[in-house]
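Only a part of the assembly is drawn; its chains keep their places, and the rest are absent.
We call the chains A and B, going by the order they appear; numbering starts again at 1 in every chain.
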Amino acid sequence: MPSENKSTQPGIMTTNSYGKSRVRLTKIVREGGIHNIKELTIDIQIQGEFDRAFRSGDNSQIVATDSMKNTVYALAAKNEFDSIEEFGGILAEHFIRTYKHVSGVTIEIEEDLWQRVVLDGKAHPHAFFGAGGEKRWCQVATDRTRATVSSGIRDLRVVKTTASEFWGFIRDEYTTLPEVRDRIFGATIASTWVFDKADHDFNLCYEKIRSAIIEVFATHHSLSVQQTLYEAGQRALDRCNSVKSISLIMPNQHRVPFNLEPFKLENTNQIFVTTDEPYGLISATISRK
Amino acid sequence: MPSENKSTQPGIMTTNSYGKSRVRLTKIVREGGIHNIKELTIDIQIQGEFDRAFRSGDNSQIVATDSMKNTVYALAAKNEFDSIEEFGGILAEHFIRTYKHVSGVTIEIEEDLWQRVVLDGKAHPHAFFGAGGEKRWCQVATDRTRATVSSGIRDLRVVKTTASEFWGFIRDEYTTLPEVRDRIFGATIASTWVFDKADHDFNLCYEKIRSAIIEVFATHHSLSVQQTLYEAGQRALDRCNSVKSISLIMPNQHRVPFNLEPFKLENTNQIFVTTDEPYGLISATISRK
């Protein structure tokens, strides 16, 4: 590098973080002849005293991201765990305990979901099929004083074909949308909830909150995406007391009525153009009072 | 365009085709209070006497692809249909009948699958959630003499955690793969089957063949992907007599045992690296004798 290219170092580093992303783990657990499969994708990020690596390439404080990857597989072998939150806690604890100069660790885990094949009404012991794009997710973030556990759902795709209205909104010079009393409401929901302490029945909470969201989506007579989202958040807090707040994100994936008039046909709310973009995006966080 | 840029026309056009791709349709059918939703993506291609358009930009024989799109929505409004194969037939028939200079029409339809939400054990009348990445598919290809209907499954994701072996293969200078008596077998299966005539219970066949494939995948003790694929094809032919041939494609999505020896741990066939690439790709067509 020509010396004239060296910068004058006008800045100081105010934040930094590094780690390994998309470490993909399949773990098989066998209980008698019954097999369970977990397929997880793990992201690790650590913060701490790494200034010398950034400023001068002195790597003596650097935990190689390759070692982080090895650690995931080794700790998965050494430990039993019932939930991704538990495994996230094991990983976070390992890094913060082992490396004294690490001040913060964030573990994110996404779980691909598999459903057991059922043949003649019987669950198969070792064959599974993909349970769709929906994923379970968690984040365990820890510093030297406390750990925060968040859990979530990603890519929960839902649609309802009625019981959704949208009217009474602001009409001004840029408004062309007609008011509608019966529309399709489709969304690919993401939700994240935060626990008030680190030790919970994460699996039970996941099932309860997932059910609450789907139940509200199905049964709530919606006057706006906002209203349905809000009620889903309230219902989730009702169902799981250890959750202190929940965020929901609902993209409003529009199905646009197709204009059949040029063809002298009536569209009796039956024929729609399915669209991916643009889409409405509504989000809120509901916190326990 | 400067005249010197005109080519010397050294070639003749040996094939051509055109049409509209990814026409996306949502159709709601209401039976009493029970709603059904169909979400289809339709591709249309036509062949015929279009030489003047290609050679001189004379569009007098051209059906605009925008008109094809309109036709999809209009015919979806005008017609009832129970299967994508039936709607594909309606579309193919329309284009070949309406435009005398069209010699061939190919319609492909992919169906996004939705599952009805179940609350307290009861199927909900109008709320649905996404049934995963798996899609149902069909192709209706017609010329002026006959129509061929093919049906299929796309992206059926499966995994089994045992009852899969692979050994006895050729070992030579480029072989490093160990023989294995117990491995994970994962695949995202695609299958296409061809009917012997155009008039069938397409929905029933789809269910039967889908079941046959999953059943074989789950229960067959696999000595190779090839062997399992072959048996799945045979089973499908057994289950659906109107099918004259079936093709299956099985990518072998490897889960690679992670080497835990450096960490003085034993991998008791439990810890694997999930990989997307490279992957084995095995395919075959089984035709009725």
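The working rule: a residue touches a chain if its C-beta (ideal position, glycine included) is under 8 Å from a C-beta of that chain, and two chains touch if they have at least 3 such contacts.
None of these values were measured; they are calculated from a predicted model.
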Please state: how many copies of the shared sequence does the complete assembly contain, given 2 in place?
4
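Here is the rule we go by: only the chains that are shown with their structure count from here on.
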For the Cα fit of chain A against chain B, please give the angle of the superposing rotation, nearest 5 degrees.
180
Using the touch rule from the top, collect the residues of chain B that touch chain A in their complex.
24-29, 35, 37, 39, 41, 70, 73-74, 76-78, 114, 117, 119, 124, 126-134, 156-163, 184, 188, 214-215, 217-219, 255, 258, 260, 262-263, 265, 267, 269-275
